[in-house]
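All protein chains but one are shown in place.
Take a look at chain A:
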Amino acid sequence: MATTTVNSKRPGSSGGLQVRGFTDKYAWPLGYVAVILFLFLLYQAILPSLITDVSGPVLAWLPVATVNECLMWAIMALGLNVVVGYAGLLDLGYVAFWALGGYTAGWLMAYPFNWEWDFHLFSPVPADAPGTHINFWLVCLVAGVLCALLGILIGAPTLRLRGDYLALVTLGFGEVITQFFRNSNEIAGFNVANGDSGISSIDSIGTGVLGATGIAPPLLTNSSAGNVWKILVLGLIVGGCIFVSLRIREGRLGRAWLAIREDELAASMMGVPLVRTKLLAYAVGAFFGGVGGVANASGITTAVSPSGFDFGKSVLVLLMVVLGGMGNVWGVTVGAFLLSWLNSNGLKQIGVQSDALFGTDLAATLPRYNYIILGILLVLMMLFRREGLIPEGRTRALLKTPSRTEAESLGADSLEAAAETEAVERADPAADAKIAASAAAMAGPAGDATSSGDSTTSPGSGTQRKNSDD
(Lines give C-alpha, C1' and ligand atoms only; values in the text may rest on other atoms or scores of the structure.)
Protein backbone atom coordinates (compact mmCIF):
# COMPACT_ATOMS: atom_id res chain seq x y z
CA MET A 1 0.00 0.00 0.00
CA ALA A 2 2.58 2.49 1.11
CA THR A 3 4.70 1.58 -1.84
CA THR A 4 2.08 2.43 -4.40
CA THR A 5 1.28 5.81 -2.95
CA VAL A 6 4.93 6.76 -2.82
CA ASN A 7 5.26 5.45 -6.32
CA SER A 8 2.47 7.56 -7.72
CA LYS A 9 4.04 10.64 -6.22
CA ARG A 10 7.41 10.09 -7.81
CA PRO A 11 7.14 10.98 -11.49
CA GLY A 12 6.26 14.58 -10.74
CA SER A 13 9.29 15.19 -8.62
CA SER A 14 11.86 13.01 -10.29
CA GLY A 15 12.99 15.80 -12.59
CA GLY A 16 13.73 18.48 -10.02
CA LEU A 17 15.30 18.41 -6.63
CA GLN A 18 12.26 19.69 -4.83
CA VAL A 19 8.56 19.48 -5.27
CA ARG A 20 7.15 22.96 -5.01
CA GLY A 21 3.51 23.83 -5.02
CA PHE A 22 1.95 26.63 -7.00
CA THR A 23 1.70 28.99 -4.06
CA ASP A 24 5.26 28.27 -3.04
CA LYS A 25 6.41 29.07 -6.50
CA TYR A 26 4.87 32.51 -6.64
CA ALA A 27 5.01 33.36 -2.96
CA TRP A 28 8.49 34.75 -2.96
CA PRO A 29 8.34 37.08 -5.96
CA LEU A 30 5.10 38.58 -4.68
CA GLY A 31 6.37 38.84 -1.14
CA TYR A 32 9.64 40.32 -2.26
CA VAL A 33 8.00 42.91 -4.50
CA ALA A 34 5.68 43.80 -1.64
CA VAL A 35 8.60 44.38 0.72
CA ILE A 36 10.51 46.54 -1.75
CA LEU A 37 7.40 48.55 -2.65
CA PHE A 38 6.62 49.00 1.02
CA LEU A 39 10.12 50.31 1.69
CA PHE A 40 9.80 52.67 -1.26
CA LEU A 41 6.41 53.96 -0.18
CA LEU A 42 7.57 54.27 3.40
CA TYR A 43 10.25 56.76 2.50
CA GLN A 44 8.43 58.30 -0.44
CA ALA A 45 4.99 58.92 1.03
CA ILE A 46 4.37 57.55 4.51
CA LEU A 47 7.21 59.01 6.55
CA PRO A 48 7.05 62.56 5.09
CA SER A 49 3.37 62.73 5.95
CA LEU A 50 3.91 61.75 9.59
CA ILE A 51 4.88 64.06 12.40
CA THR A 52 8.58 64.12 13.19
CA ASP A 53 8.05 62.44 16.55
CA VAL A 54 7.14 59.31 14.63
CA SER A 55 9.22 59.61 11.50
CA GLY A 56 12.30 60.89 13.33
CA PRO A 57 13.24 57.65 15.11
CA VAL A 58 12.56 55.58 12.00
CA LEU A 59 14.84 57.79 9.93
CA ALA A 60 17.46 57.74 12.68
CA TRP A 61 17.48 53.97 13.01
CA LEU A 62 17.03 53.17 9.35
CA PRO A 63 17.86 56.09 7.08
CA VAL A 64 17.11 55.56 3.43
CA ALA A 65 20.82 55.60 2.57
CA THR A 66 21.30 52.62 4.87
CA VAL A 67 18.52 50.73 3.13
CA ASN A 68 20.36 51.20 -0.14
CA GLU A 69 23.62 50.08 1.38
CA CYS A 70 21.90 46.97 2.71
CA LEU A 71 20.53 46.19 -0.73
CA MET A 72 23.94 46.67 -2.31
CA TRP A 73 25.54 44.29 0.19
CA ALA A 74 22.79 41.80 -0.45
CA ILE A 75 23.96 41.59 -4.07
CA MET A 76 27.47 40.82 -2.82
CA ALA A 77 26.35 38.28 -0.27
CA LEU A 78 24.17 36.49 -2.81
CA GLY A 79 27.13 36.33 -5.16
CA LEU A 80 29.49 34.94 -2.56
CA ASN A 81 26.77 32.50 -1.53
CA VAL A 82 27.00 30.87 -4.94
CA VAL A 83 30.71 30.25 -4.42
CA VAL A 84 30.77 29.45 -0.70
CA GLY A 85 27.24 28.29 0.00
CA TYR A 86 26.42 26.35 -3.13
CA ALA A 87 29.74 25.05 -4.38
CA GLY A 88 31.49 25.00 -1.01
CA LEU A 89 34.60 26.87 -2.19
CA LEU A 90 35.97 29.19 0.46
CA ASP A 91 36.75 32.52 -1.16
CA LEU A 92 38.55 35.07 1.01
CA GLY A 93 39.25 37.52 -1.79
CA TYR A 94 35.77 38.28 -2.98
CA VAL A 95 36.45 42.01 -2.61
CA ALA A 96 38.51 41.77 -5.81
CA PHE A 97 35.37 41.48 -7.93
CA TRP A 98 33.70 44.28 -6.04
CA ALA A 99 36.73 46.43 -6.75
CA LEU A 100 36.89 45.54 -10.43
CA GLY A 101 33.17 46.22 -10.77
CA GLY A 102 33.62 49.57 -9.07
CA TYR A 103 36.53 50.51 -11.29
CA THR A 104 34.62 49.45 -14.38
CA ALA A 105 31.99 51.97 -13.35
CA GLY A 106 34.81 54.46 -12.83
CA TRP A 107 36.15 53.85 -16.31
CA LEU A 108 32.83 53.84 -18.11
CA MET A 109 30.73 56.31 -16.13
CA ALA A 110 32.93 59.27 -15.29
CA TYR A 111 35.09 62.00 -16.62
CA PRO A 112 38.32 60.10 -16.48
CA PHE A 113 41.52 61.54 -15.20
CA ASN A 114 43.55 61.46 -18.42
CA TRP A 115 41.55 60.05 -21.28
CA GLU A 116 40.90 62.39 -24.13
CA TRP A 117 37.89 60.99 -25.91
CA ASP A 118 34.22 61.52 -25.12
CA PHE A 119 31.76 58.68 -25.49
CA HIS A 120 28.10 58.57 -24.56
CA LEU A 121 25.80 55.59 -24.71
CA PHE A 122 22.23 55.78 -23.36
CA SER A 123 23.54 57.89 -20.53
CA PRO A 124 21.40 60.41 -18.64
CA VAL A 125 24.19 62.96 -18.34
CA PRO A 126 24.10 65.98 -20.69
CA ALA A 127 25.41 65.13 -24.14
CA ASP A 128 28.11 67.79 -24.01
CA ALA A 129 29.66 66.50 -20.79
CA PRO A 130 33.23 65.38 -21.38
CA GLY A 131 34.36 61.82 -20.64
CA THR A 132 32.89 58.37 -21.05
CA HIS A 133 29.30 58.00 -19.95
CA ILE A 134 27.58 54.73 -20.47
CA ASN A 135 24.21 53.61 -19.20
CA PHE A 136 24.20 52.10 -15.71
CA TRP A 137 22.60 48.82 -16.77
CA LEU A 138 25.06 48.33 -19.61
CA VAL A 139 27.93 48.98 -17.25
CA CYS A 140 26.50 46.43 -14.83
CA LEU A 141 26.53 43.90 -17.64
CA VAL A 142 30.04 44.78 -18.77
CA ALA A 143 31.39 44.68 -15.21
CA GLY A 144 29.63 41.38 -14.58
CA VAL A 145 31.12 39.79 -17.68
CA LEU A 146 34.55 41.27 -16.98
CA CYS A 147 34.50 39.93 -13.43
CA ALA A 148 33.27 36.53 -14.58
CA LEU A 149 36.18 36.35 -17.00
CA LEU A 150 38.60 37.42 -14.29
CA GLY A 151 37.06 34.82 -12.03
CA ILE A 152 37.66 32.11 -14.61
CA LEU A 153 41.19 33.38 -15.25
CA ILE A 154 42.03 33.28 -11.56
CA GLY A 155 40.05 30.13 -10.94
CA ALA A 156 41.52 28.01 -13.70
CA PRO A 157 44.88 27.47 -12.01
CA THR A 158 43.69 27.73 -8.41
CA LEU A 159 40.46 25.75 -8.31
CA ARG A 160 42.39 22.52 -8.56
CA LEU A 161 43.47 23.26 -5.03
CA ARG A 162 41.35 22.15 -2.14
CA GLY A 163 40.02 23.76 1.01
CA ASP A 164 42.59 25.77 2.86
CA TYR A 165 44.89 26.20 -0.11
CA LEU A 166 42.16 27.65 -2.24
CA ALA A 167 41.23 30.03 0.58
CA LEU A 168 44.82 31.24 0.83
CA VAL A 169 45.17 31.78 -2.90
CA THR A 170 41.92 33.74 -3.09
CA LEU A 171 43.04 35.79 -0.11
CA GLY A 172 46.23 36.67 -1.95
CA PHE A 173 44.30 37.46 -5.08
CA GLY A 174 42.11 39.94 -3.21
CA GLU A 175 45.21 41.72 -1.98
CA VAL A 176 46.86 41.69 -5.41
CA ILE A 177 43.89 43.45 -7.01
CA THR A 178 43.92 46.16 -4.36
CA GLN A 179 47.66 46.66 -4.83
CA PHE A 180 47.15 46.77 -8.58
CA PHE A 181 44.73 49.66 -8.26
CA ARG A 182 46.92 51.35 -5.66
CA ASN A 183 49.76 51.46 -8.15
CA SER A 184 47.59 51.95 -11.17
CA ASN A 185 48.76 55.49 -11.95
CA GLU A 186 51.99 54.17 -13.37
CA ILE A 187 51.48 50.87 -15.13
CA ALA A 188 53.83 50.53 -18.09
CA GLY A 189 53.78 54.32 -18.40
CA PHE A 190 50.01 54.61 -18.40
CA ASN A 191 47.71 55.94 -15.76
CA VAL A 192 45.19 53.12 -15.65
CA ALA A 193 43.09 53.95 -12.61
CA ASN A 194 44.59 57.01 -10.96
CA GLY A 195 46.42 55.22 -8.14
CA ASP A 196 45.68 56.12 -4.56
CA SER A 197 43.30 58.92 -5.36
CA GLY A 198 41.02 56.69 -7.38
CA ILE A 199 38.21 57.88 -9.60
CA SER A 200 35.55 60.26 -8.36
CA SER A 201 32.33 61.82 -9.67
CA ILE A 202 31.02 58.61 -11.09
CA ASP A 203 27.65 59.07 -12.80
CA SER A 204 24.54 58.37 -10.81
CA ILE A 205 21.92 55.97 -12.01
CA GLY A 206 19.62 57.45 -14.63
CA THR A 207 15.88 56.85 -14.64
CA GLY A 208 15.15 57.10 -18.36
CA VAL A 209 11.47 57.50 -19.16
CA LEU A 210 10.49 57.94 -15.52
CA GLY A 211 12.95 60.79 -15.25
CA ALA A 212 11.91 62.39 -18.54
CA THR A 213 8.25 62.43 -17.55
CA GLY A 214 9.07 63.96 -14.19
CA ILE A 215 7.84 61.05 -12.10
CA ALA A 216 11.30 60.34 -10.76
CA PRO A 217 14.39 62.50 -10.60
CA PRO A 218 16.34 62.04 -13.86
CA LEU A 219 19.53 61.24 -11.97
CA LEU A 220 19.50 59.26 -8.72
CA THR A 221 22.08 61.23 -6.84
CA ASN A 222 22.67 60.98 -3.11
CA SER A 223 19.89 63.47 -2.49
CA SER A 224 16.98 62.27 -0.41
CA ALA A 225 14.69 61.96 -3.47
CA GLY A 226 17.37 60.08 -5.37
CA ASN A 227 18.01 57.75 -2.46
CA VAL A 228 14.36 56.79 -2.22
CA TRP A 229 14.18 55.86 -5.90
CA LYS A 230 17.40 53.90 -5.60
CA ILE A 231 15.51 51.45 -3.39
CA LEU A 232 13.60 50.37 -6.49
CA VAL A 233 16.68 50.11 -8.70
CA LEU A 234 18.79 48.19 -6.19
CA GLY A 235 15.77 46.19 -5.13
CA LEU A 236 15.32 45.11 -8.73
CA ILE A 237 18.94 43.96 -8.95
CA VAL A 238 18.72 42.07 -5.66
CA GLY A 239 15.49 40.48 -6.85
CA GLY A 240 17.25 39.41 -10.04
CA CYS A 241 20.11 37.91 -8.03
CA ILE A 242 17.66 36.01 -5.82
CA PHE A 243 15.79 34.73 -8.87
CA VAL A 244 18.97 33.55 -10.57
CA SER A 245 20.25 31.97 -7.35
CA LEU A 246 17.04 30.04 -6.82
CA ARG A 247 16.68 28.93 -10.43
CA ILE A 248 20.27 27.81 -10.84
CA ARG A 249 20.08 25.87 -7.66
CA GLU A 250 17.10 23.81 -8.83
CA GLY A 251 18.76 23.02 -12.12
CA ARG A 252 21.47 20.69 -13.24
CA LEU A 253 24.27 23.09 -12.44
CA GLY A 254 23.01 23.70 -8.92
CA ARG A 255 22.79 19.99 -8.36
CA ALA A 256 26.37 19.59 -9.54
CA TRP A 257 27.52 22.33 -7.15
CA LEU A 258 25.80 20.72 -4.20
CA ALA A 259 27.35 17.40 -5.14
CA ILE A 260 30.81 18.95 -5.24
CA ARG A 261 30.23 20.64 -1.92
CA GLU A 262 29.13 17.37 -0.36
CA ASP A 263 31.85 15.16 -1.75
CA GLU A 264 34.13 16.08 -4.59
CA LEU A 265 35.29 12.58 -5.32
CA ALA A 266 31.79 11.14 -5.37
CA ALA A 267 30.62 14.00 -7.57
CA SER A 268 33.28 13.21 -10.10
CA MET A 269 32.24 9.56 -10.00
CA MET A 270 28.72 10.65 -10.92
CA GLY A 271 30.15 12.32 -13.99
CA VAL A 272 30.28 15.90 -12.70
CA PRO A 273 33.18 17.67 -14.42
CA LEU A 274 34.86 19.16 -11.37
CA VAL A 275 36.96 21.96 -12.77
CA ARG A 276 34.35 23.23 -15.20
CA THR A 277 31.60 23.17 -12.59
CA LYS A 278 33.71 24.96 -10.02
CA LEU A 279 34.78 27.55 -12.56
CA LEU A 280 31.14 28.23 -13.33
CA ALA A 281 30.45 28.79 -9.63
CA TYR A 282 33.33 31.21 -9.55
CA ALA A 283 32.15 32.95 -12.70
CA VAL A 284 28.56 33.35 -11.51
CA GLY A 285 29.72 34.58 -8.11
CA ALA A 286 32.13 37.00 -9.75
CA PHE A 287 29.38 38.29 -12.04
CA PHE A 288 27.24 39.19 -9.03
CA GLY A 289 30.30 40.74 -7.40
CA GLY A 290 30.93 42.90 -10.44
CA VAL A 291 27.33 44.10 -10.52
CA GLY A 292 27.58 44.80 -6.79
CA GLY A 293 30.70 46.83 -7.47
CA VAL A 294 28.94 48.97 -10.06
CA ALA A 295 25.92 49.40 -7.79
CA ASN A 296 28.23 50.54 -5.03
CA ALA A 297 30.35 52.89 -7.13
CA SER A 298 27.47 54.44 -9.02
CA GLY A 299 24.68 54.20 -6.47
CA ILE A 300 26.31 54.54 -3.06
CA THR A 301 29.77 56.09 -3.00
CA THR A 302 30.02 57.75 -6.46
CA ALA A 303 33.77 57.31 -6.15
CA VAL A 304 36.24 54.45 -6.00
CA SER A 305 39.67 54.33 -4.44
CA PRO A 306 41.91 51.42 -3.41
CA SER A 307 41.49 52.05 0.31
CA GLY A 308 37.81 51.08 0.08
CA PHE A 309 38.63 47.58 -1.09
CA ASP A 310 40.45 46.13 1.88
CA PHE A 311 40.48 42.57 3.16
CA GLY A 312 37.92 43.53 5.78
CA LYS A 313 35.27 43.82 3.07
CA SER A 314 35.88 40.24 1.95
CA VAL A 315 35.46 39.13 5.53
CA LEU A 316 32.34 41.20 5.95
CA VAL A 317 30.64 39.57 2.96
CA LEU A 318 31.72 36.15 4.15
CA LEU A 319 30.25 36.92 7.57
CA MET A 320 26.95 37.83 5.96
CA VAL A 321 26.87 34.49 4.20
CA VAL A 322 27.90 32.45 7.23
CA LEU A 323 25.72 34.24 9.77
CA GLY A 324 22.72 34.27 7.46
CA GLY A 325 22.95 30.59 6.59
CA MET A 326 25.27 29.27 3.93
CA GLY A 327 23.43 28.04 0.88
CA ASN A 328 20.08 29.54 1.85
CA VAL A 329 19.25 32.52 -0.34
CA TRP A 330 16.91 34.07 2.23
CA GLY A 331 19.30 33.51 5.08
CA VAL A 332 22.08 35.16 3.16
CA THR A 333 19.88 38.12 2.25
CA VAL A 334 18.84 38.58 5.86
CA GLY A 335 22.47 38.22 6.95
CA ALA A 336 23.49 40.92 4.49
CA PHE A 337 20.78 43.29 5.71
CA LEU A 338 21.58 42.73 9.35
CA LEU A 339 25.34 43.09 9.13
CA SER A 340 25.41 45.99 6.73
CA TRP A 341 22.85 47.76 8.84
CA LEU A 342 24.94 47.20 11.99
CA ASN A 343 28.04 48.26 10.16
CA SER A 344 26.73 51.42 8.55
CA ASN A 345 24.20 52.76 11.01
CA GLY A 346 23.07 50.29 13.63
CA LEU A 347 26.10 50.39 15.88
CA LYS A 348 26.24 54.17 15.76
CA GLN A 349 22.57 54.41 16.61
CA ILE A 350 22.88 51.94 19.48
CA GLY A 351 25.73 54.11 20.78
CA VAL A 352 23.68 57.27 20.45
CA GLN A 353 20.76 55.72 22.29
CA SER A 354 23.00 54.38 25.00
CA ASP A 355 24.59 57.80 25.39
CA ALA A 356 21.21 59.44 25.73
CA LEU A 357 19.86 56.88 28.19
CA PHE A 358 22.88 55.97 30.31
CA GLY A 359 25.22 58.89 29.71
CA THR A 360 27.86 56.67 28.14
CA ASP A 361 30.19 57.82 25.43
CA LEU A 362 29.67 55.22 22.74
CA ALA A 363 28.28 57.07 19.73
CA ALA A 364 31.74 57.53 18.26
CA THR A 365 33.52 54.47 19.63
CA LEU A 366 30.99 51.72 18.95
CA PRO A 367 31.17 51.99 15.15
CA ARG A 368 34.96 51.85 15.36
CA TYR A 369 34.76 48.55 17.18
CA ASN A 370 32.57 47.07 14.46
CA TYR A 371 34.86 44.20 13.61
CA ILE A 372 35.27 43.22 17.25
CA ILE A 373 31.52 43.21 17.66
CA LEU A 374 30.94 41.29 14.45
CA GLY A 375 33.65 38.85 15.52
CA ILE A 376 31.95 38.23 18.85
CA LEU A 377 28.69 37.77 16.98
CA LEU A 378 30.33 35.16 14.77
CA VAL A 379 31.78 33.29 17.74
CA LEU A 380 28.38 33.26 19.43
CA MET A 381 26.72 32.02 16.27
CA MET A 382 29.25 29.24 15.89
CA LEU A 383 28.63 28.21 19.48
CA PHE A 384 24.86 28.32 19.48
CA ARG A 385 23.61 28.25 15.92
CA ARG A 386 26.26 26.91 13.64
CA GLU A 387 23.97 26.53 10.66
CA GLY A 388 23.14 30.24 10.45
CA LEU A 389 20.08 32.38 11.09
CA ILE A 390 17.99 30.77 8.35
CA PRO A 391 19.76 27.52 7.65
CA GLU A 392 19.60 25.55 4.48
CA GLY A 393 17.05 22.77 4.74
CA ARG A 394 19.47 19.92 4.29
CA THR A 395 21.82 21.05 7.03
CA ARG A 396 19.03 21.41 9.52
CA ALA A 397 17.61 17.99 8.81
CA LEU A 398 20.85 16.17 9.36
CA LEU A 399 21.61 17.99 12.58
CA LYS A 400 18.23 17.13 14.00
CA THR A 401 17.21 13.70 12.71
CA PRO A 402 18.75 10.77 14.53
CA SER A 403 20.44 8.12 12.50
CA ARG A 404 18.61 4.93 11.75
CA THR A 405 20.35 1.94 13.15
CA GLU A 406 21.20 -1.28 11.44
CA ALA A 407 18.79 -3.13 13.69
CA GLU A 408 15.95 -0.83 12.68
CA SER A 409 16.72 -1.22 9.03
CA LEU A 410 16.46 -4.96 9.40
CA GLY A 411 13.04 -4.53 10.87
CA ALA A 412 14.33 -5.33 14.34
CA ASP A 413 12.10 -2.65 15.80
CA SER A 414 9.07 -4.76 15.04
CA LEU A 415 10.89 -7.92 16.08
CA GLU A 416 11.67 -6.28 19.35
CA ALA A 417 8.08 -5.27 19.93
CA ALA A 418 6.91 -8.79 19.19
CA ALA A 419 9.53 -10.27 21.46
CA GLU A 420 8.58 -7.88 24.18
CA THR A 421 4.90 -8.86 24.23
CA GLU A 422 5.88 -12.45 24.05
CA ALA A 423 8.16 -12.03 27.02
CA VAL A 424 5.55 -10.29 29.08
CA GLU A 425 2.99 -12.93 28.31
CA ARG A 426 5.13 -15.97 28.88
CA ALA A 427 8.11 -14.69 30.82
CA ASP A 428 10.22 -16.67 28.41
CA PRO A 429 13.96 -16.31 29.03
CA ALA A 430 14.75 -16.79 25.34
CA ALA A 431 12.69 -13.74 24.42
CA ASP A 432 14.54 -11.74 27.02
CA ALA A 433 17.78 -12.60 25.37
CA LYS A 434 16.32 -11.47 22.07
CA ILE A 435 15.29 -8.12 23.49
CA ALA A 436 18.65 -7.68 25.11
CA ALA A 437 20.36 -8.43 21.85
CA SER A 438 18.30 -6.06 19.76
CA ALA A 439 18.45 -3.39 22.43
CA ALA A 440 22.21 -3.70 22.54
CA ALA A 441 22.34 -3.60 18.78
CA MET A 442 20.45 -0.36 18.80
CA ALA A 443 21.98 1.28 21.85
CA GLY A 444 25.44 1.55 20.40
CA PRO A 445 24.80 3.37 17.16
CA ALA A 446 21.68 5.32 18.08
CA GLY A 447 21.88 9.10 18.16
CA ASP A 448 25.17 9.27 16.32
CA ALA A 449 23.76 11.26 13.46
CA THR A 450 26.82 12.60 11.72
CA SER A 451 29.30 9.76 11.78
CA SER A 452 29.59 7.57 8.76
CA GLY A 453 27.63 4.42 8.25
CA ASP A 454 30.63 2.21 8.85
CA SER A 455 31.09 3.16 12.46
CA THR A 456 27.40 2.94 13.20
CA THR A 457 26.90 -0.45 11.68
CA SER A 458 29.82 -2.45 12.96
CA PRO A 459 28.80 -2.57 16.63
CA GLY A 460 25.29 -3.56 15.60
CA SER A 461 26.33 -6.37 13.34
CA GLY A 462 28.83 -7.60 15.90
CA THR A 463 26.19 -8.00 18.53
CA GLN A 464 23.84 -9.75 16.21
CA ARG A 465 26.42 -12.20 15.11
CA LYS A 466 27.21 -13.02 18.69
CA ASN A 467 23.56 -13.59 19.37
CA SER A 468 23.14 -16.01 16.51
CA ASP A 469 26.21 -17.93 17.66
CA ASP A 470 24.62 -18.38 21.06
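Basically, a contact is a pair of C-beta atoms (placed from the backbone, for glycine too) under 8 Å apart; a residue touches a chain by one contact, two chains touch by 3 or more; residues count from 1.
Following the convention adopted for this analysis, contacts and distances are computed from a predicted model.
A.B. asks: The complex lacks one chain in this depiction; which UniProt name from "Tryptophan synthase beta chain", "Cytochrome c", "Amino acid/amide ABC transporter ATP-binding protein 2 (HAAT family)" or "Phospholipid/cholesterol/gamma-HCH transport system permease protein" does that chain carry?
C.D. replies: "Amino acid/amide ABC transporter ATP-binding protein 2 (HAAT family)"
A.B. asks: Quick one: say which of A:129, A:156, A:187 or A:266 touches the chain that got left out.
C.D. replies: Of these options, the touching residue for the absent chain is A:266.
A.B. asks: Among A:255, A:278, A:313 or A:348, single out the residue that touches the unshown chain.
C.D. replies: The one listed residue touching the chain not shown is A:255.
A.B. asks: Hey, which chain A residues sit against the chain that's not shown?
C.D. replies: So the residues of chain A touching the unseen chain are 2-3, 6-7, 10-11, 13-15, 17, 252, 255-256, 258-259, 262-263, 265-274, 394-395, 397-398, 401-406, 408-410, 449-450, 452-454, 456-458, 460-461, 464-465.
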